[in-house]
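With one protein chain held back, the other chains of the complex are shown just where they sit.
Which chain is which? They are A, B and C, in the order written, and residues in each are numbered from 1.
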Amino acid sequence: MEESKSEGAAMAETGLTHECGVFGCVAAGEWPTRMDVAQVVCLGLIALQHRGQESAGIVTSEGTGKQNFNVHKGMGLISNIFNNDAMERLRGNLGIGHTRYSTAAASEVINCQPFVVHTAYGPLSLAHNGELVNARALRQQVHSRGVGLSTHSDSELITQTLCLDPPGGEGERPDWPGRIRHLMALTPLAYSLVIMDNDRIYGVRDPYGNRPLCLGKVLPEGADAASCQDVDVEAWVISSESCSFQSIGARFVREVLPGEIVELSRDGVSTLGVVDRPAGRPPAFCIFEFVYFSRPDSIYEGQTVYSVRKESGRMLWRESPVEADIVSSVPESGTAAAHGFARESGLPFTEVLCKNRYVGRTFIQPNTRLRKLGVAMKFGALSEEVAGKRIVLIDDSIVRGNTISPIIRLLRDAGAREVHIRVASPPLKHPCYMGINIPTKQELVANRLDSAQLAAHVGADSLEYLSVKGLVQAVRHGAKTKEENSGYCTACLTGDYPVRLDW
Amino acid sequence: MEESKSEGAAMAETGLTHECGVFGCVAAGEWPTRMDVAQVVCLGLIALQHRGQESAGIVTSEGTGKQNFNVHKGMGLISNIFNNDAMERLRGNLGIGHTRYSTAAASEVINCQPFVVHTAYGPLSLAHNGELVNARALRQQVHSRGVGLSTHSDSELITQTLCLDPPGGEGERPDWPGRIRHLMALTPLAYSLVIMDNDRIYGVRDPYGNRPLCLGKVLPEGADAASCQDVDVEAWVISSESCSFQSIGARFVREVLPGEIVELSRDGVSTLGVVDRPAGRPPAFCIFEFVYFSRPDSIYEGQTVYSVRKESGRMLWRESPVEADIVSSVPESGTAAAHGFARESGLPFTEVLCKNRYVGRTFIQPNTRLRKLGVAMKFGALSEEVAGKRIVLIDDSIVRGNTISPIIRLLRDAGAREVHIRVASPPLKHPCYMGINIPTKQELVANRLDSAQLAAHVGADSLEYLSVKGLVQAVRHGAKTKEENSGYCTACLTGDYPVRLDW
Amino acid sequence: MEESKSEGAAMAETGLTHECGVFGCVAAGEWPTRMDVAQVVCLGLIALQHRGQESAGIVTSEGTGKQNFNVHKGMGLISNIFNNDAMERLRGNLGIGHTRYSTAAASEVINCQPFVVHTAYGPLSLAHNGELVNARALRQQVHSRGVGLSTHSDSELITQTLCLDPPGGEGERPDWPGRIRHLMALTPLAYSLVIMDNDRIYGVRDPYGNRPLCLGKVLPEGADAASCQDVDVEAWVISSESCSFQSIGARFVREVLPGEIVELSRDGVSTLGVVDRPAGRPPAFCIFEFVYFSRPDSIYEGQTVYSVRKESGRMLWRESPVEADIVSSVPESGTAAAHGFARESGLPFTEVLCKNRYVGRTFIQPNTRLRKLGVAMKFGALSEEVAGKRIVLIDDSIVRGNTISPIIRLLRDAGAREVHIRVASPPLKHPCYMGINIPTKQELVANRLDSAQLAAHVGADSLEYLSVKGLVQAVRHGAKTKEENSGYCTACLTGDYPVRLDW
Partner (left out) sequence: MEESKSEGAAMAETGLTHECGVFGCVAAGEWPTRMDVAQVVCLGLIALQHRGQESAGIVTSEGTGKQNFNVHKGMGLISNIFNNDAMERLRGNLGIGHTRYSTAAASEVINCQPFVVHTAYGPLSLAHNGELVNARALRQQVHSRGVGLSTHSDSELITQTLCLDPPGGEGERPDWPGRIRHLMALTPLAYSLVIMDNDRIYGVRDPYGNRPLCLGKVLPEGADAASCQDVDVEAWVISSESCSFQSIGARFVREVLPGEIVELSRDGVSTLGVVDRPAGRPPAFCIFEFVYFSRPDSIYEGQTVYSVRKESGRMLWRESPVEADIVSSVPESGTAAAHGFARESGLPFTEVLCKNRYVGRTFIQPNTRLRKLGVAMKFGALSEEVAGKRIVLIDDSIVRGNTISPIIRLLRDAGAREVHIRVASPPLKHPCYMGINIPTKQELVANRLDSAQLAAHVGADSLEYLSVKGLVQAVRHGAKTKEENSGYCTACLTGDYPVRLDW
């Protein structure tokens, strides 16, 4: 067990990298309960594993005022980090967990979340999904109070900011909700937080609602959800995505509102207030949660992510139809949109590529000839489906544009007559400062080539993106929220950031 | 690095387990060549990883008469076993590799293949896919010659049998082909072998052709396959499945025939003979290679496995139609058949389940309540696709019958009106003695419940299997071989074994 | 790579555990130099490995104002933590390192030193040997300023205290020496510190000089130390013990004085001041550094630890002579004293026990019968040396008294006629609050049994300790410092602590 860091971190080399997932659980009723909180958190995190595969951690509290937490963190996949030994040590009636994305650098145990800090009032633990747009200014502010920071992480920055008295603040026991409000005044986005005190968890979503956060409840086995009273609830859970509720047998309750602070305790869930945005500013929920990040079965605004993706495929056909024989997708990223495209166009959907699930991170460096094969190691063409066909291939997004070209070659080698690319999202052109790892402007192919040029570059017969308007329409199409209460961050597509970035 | 074994091995607890994959490569032309043989073998094995994830190994020879091989083996996934250091040590102009299935017991480095044996004539290496039906008798025969065996593996048994002079045989240099023919006379099936001598590789398929084996060639970059002469070939390759050729940029040449012995040397590929079956006995190619084991893009009898699966879905509709709104599958096993079923029936195909790719082997033992969730950890229902629908759910096969029930519950919880199960293969009722790890008769649900009883047991509105006849028709439908030259082992379905099992 | 902690840590189960070792190095002259600073630090730490085997770390700085450090830490022995990869990343012109003692709990990467903290003025790194007697009060003081602490370590506590402005302090660049003086005013002992700023290292020894710290210099190869000018120095080094200088080819310069702050920069070493003790209070150098902790070839007060131990053996004979045939020791702890005892008494020294160097931490739990053998696994009796002899066996110290008894039995089994125990230090009776892990009062056998009772308890014919006065005389015997400038902490023997412990 060792770790090394060069603090000036290198960027990840892949496309978009997911960010993080947070999860929390408080057993309801009298403590100690028979509910195994650490297991619930662990299984909840496994359902959020697509949001980050670098490291994970769980912190539990017995909630008895005993001044310590139980902590287990590690590098790698959750299923490798948590074994029975760890689970047994993670006793507690409440707990929070975190799973973190993977970048080449800064992969160290010290940066694993949840972050634990010891304060005058006992331990506090925090897990964060997002990125503070004004982290630099906030760090200076903390430093100027004479406080050192042992990591570069926003989590430590947030906890130290919470510890430092808000101007004018004093007193015996800390007013954590007040301090959270103070923090929210200092930094507008982006954050979904779960914060654990001795005996309660605070869930916080930034005023713009940039990152998702939702509430669920665990009912007794065999309970009928409809008739069930809250008195029967076994545990309250809070999670980045609702997909994790299915996997622990919990029911989805609702999304946490933009700017809302909720408190989960053994007595239930209550709202401690909602922090407003500046007048006239709409919410700015990351639209790429629909396009790419979230699991298809997660629910936002009353609809599954899957149905939005399918709708974006329908919209894509309407905007950019093409004469073809079959519709297909790059597995598994564009399949939902491809089904929508097929349904709307009437063209048959057919699988054309077979994916090798075992091509992982290989430690060998193939020679040039073999390296060129690249994608062929990952996919095999289903020759009989492809031979002689005009194919529309749907992808969810194009970042660097270097994976689509060998796929097209593979299909042409297998006898495809035409290959038309349709991308179920608009061109990616701008960096994200709110938690998504997007390559530099230079590396984003859409800043160098328009769609016609890109088609020529990758060897496609045609290539079209979905428009921003079309994407928003696809999102709104099935949304159960009123239009005036929702809004999306499309900064990476439009350059229109939710707040000014001149900190 | 350590290993432990209780030699009385426990059976694996999962359903069917894949068997093994073998691969070989000989660089053509003058040696030493610039072809990196070990890398070709490694990437070829990665494409066969679905055939075994327990362990893997590569053995290379420089082919110069120097009396040693380079060997690297290990437990786990290929991408973790082979790093640059290992690759550098695996110098050579020819090499063979093996990837092995996973069972709980007998997981040890000593059983990793390829097996290497030192003989009077230098080292010999061998990799085996299959299982000798008369292993016990053959072991006794070897023992009775005063030879001990250091493992329980067929590979060692085969190599020692090859070493022991065939009755009457004598001479300076061993007649390996003659000894291989002798071996084939001693044991009828099941084996696909790659055997490496100092400077050549023998590929052997048992007379019944029970396990697959096929030939390919690596052409120079940019070569036009059609016009290319064999003089230009860079390397000859031999593999369990043709899918591995795509991933190394090689061309599929043909399948090795049942009973055929081929020799791969720097000078090309030649047939050293074909061993006959007893008069009137047809080949017995494992039909489950089509149903379950092989990768969809692999080619047998001139057709992709994918197209056979799709055809079996069409046949399934014809045999067991049902009134429904949508057709779907348990990802990813039944998808090809589901597409065939949808096309034939005219019903729309829709995804209804989302799979969590990160639910692997978890080391925690959840409490009863959470364990019951089981499959819910692995799948999430796509509620909007399911609500109010009559669903036909296609699965490729049913072994123990314990995974389908919680999936149906998940779908009903998400609002499915009806759930009809259609299984794209016949009921599994008999053990396999030819290399597939099938549960005991007791555990095979088809020996306890008929389809109506099973429907009730798992909570389906109906459940039907494909017939044996229907499956064979689906396989024959697109086959490019003449019917009289092909034949399938359906023993696990019918109890009709290719040879008498009274050894 | 993972870690788990139960924050309420369990105590170590062994006897006295060593504390920690610190090391620092600044390359002299123009930067960048060809001096490989990280390697010097690493080899220096290896020579301090006896002071802690749990974890180690190195932090380097290029000293160019670039605002980051290179960090590598890990669990286990230094030789396993630092490989060539790590060394290459640890570029720099100056660096500090730390090796840490082993306890069962709190073994985590997060607690590895050196601690790195980011401040308004750039990164600061610190390594600490010792324990703050008023840590609790100091933590409260830090907490009351609104600062959270992410670990329970003194290192973080000290760095945060250094960061927080001293009352009245202000300004652009921090006056680290001033802040260090402020820290020293807040906490009297026990600490030897190496603190690294961007381009210099501060060495600090607490006013009582409780923990050792000394200075050395690396001369060019072949340099004659005597004639050498400081202008020729290649690097300045600072270390817990002078033994580390031999192992990197450096020359011992002098000990850092109690209360002294030294600064090591590329320009040389200078004293920034010496903080006084309260009037009349003598230094309190831990006398167990002589008895047990330090390596025999380390030098304090102008004499080797080895010669002090030998002298303590002479003193022991004078205080407690005994009629016997041979003098021996428990290898390897009491050998120096045994040689002194033999020389003073005229009795021959003979080895009587042979040590198995490979009995380490075994992971098997032997059954009762084998567990009773215990010490016999570790030692074998040299029967011919023992048979029929009256033996005086010298041990350096007795803590729990449970290892001496089976050794005596082993000797008697081998034919020893009499076994007399002589302990080269006084009875251990009191806890240490200054960095040594001493068992509880209950566990210290000297609190339960006097020497006669203990002799009976362990089966010795007689057992005598060295007196406190005798030990101090042995230490003073060869000391090159004036008596009025030296003084020793004998708290664990006498209960007489250097400061009041009522924080």
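Criterion: contacts are C-beta pairs under 8 Å (C-beta built on N, C-alpha and C of every residue); 3 or more make two chains touch, one makes a residue touch a chain.
Note that this is a predicted model, so its numbers are computed, not measured.
For the omitted chain, the shown partners it touches in the full complex are B, C.
Annotation: of C:R343, C:K429, C:H457 or C:R476, C:R343 touches the absent chain (contact as defined above).
Of the listed residues C:V59, C:I78, C:M196 or C:V269, the one in contact with the hidden chain in the full complex is C:I78. Across B:R51, B:K73, B:H98 or B:R309, the residue that sits in touch with the chain not pictured is B:K73. For the chain left out of this panel, the touching residue among C:A137, C:C354 or C:A452 is C:C354. Interface note: of C:S247, C:S265, C:N402 or C:S462, the residue touching the hidden chain in the full complex is C:S247. Within chain C, the residues in touch with the undisplayed chain are 36, 39-40, 42-43, 46-47, 49-50, 53, 77-80, 82-84, 86-87, 221, 243, 246-249, 295-297, 299, 303-304, 306-307, 335-336, 339, 343, 348-351, 354, 356-367, 369-370, 372-373, 376-377, 380-385, 410, 478. Taking the complete complex into account, residues 1-8, 68-76, 81, 85-86, 89, 109-110, 115-120, 123-124, 139-140, 143-152, 156, 159-160, 163-165 of chain B touch the chain not shown.
Going forward, only the chains that are shown with their structure count from here on.
Viewed as a contact network, the protein chains form an open path, each link joining two chains that touch. Chain A and chain B touch with mostly matching residues; of the residue numbers seen at this interface, over half occur in both copies. The distance from the centre of chain B to the centre of chain C, each centre being the mean of the chain's C-alpha atoms, comes to 61 Å. Separation between the centroids of chain A and chain C, computed from CA atoms only, is 48 Å.
Distance between chain A and chain B, defined via averaged C-alpha coordinates, is recorded as 37 Å.
Within chain A, residues 86 each touch two or more of the remaining chains.
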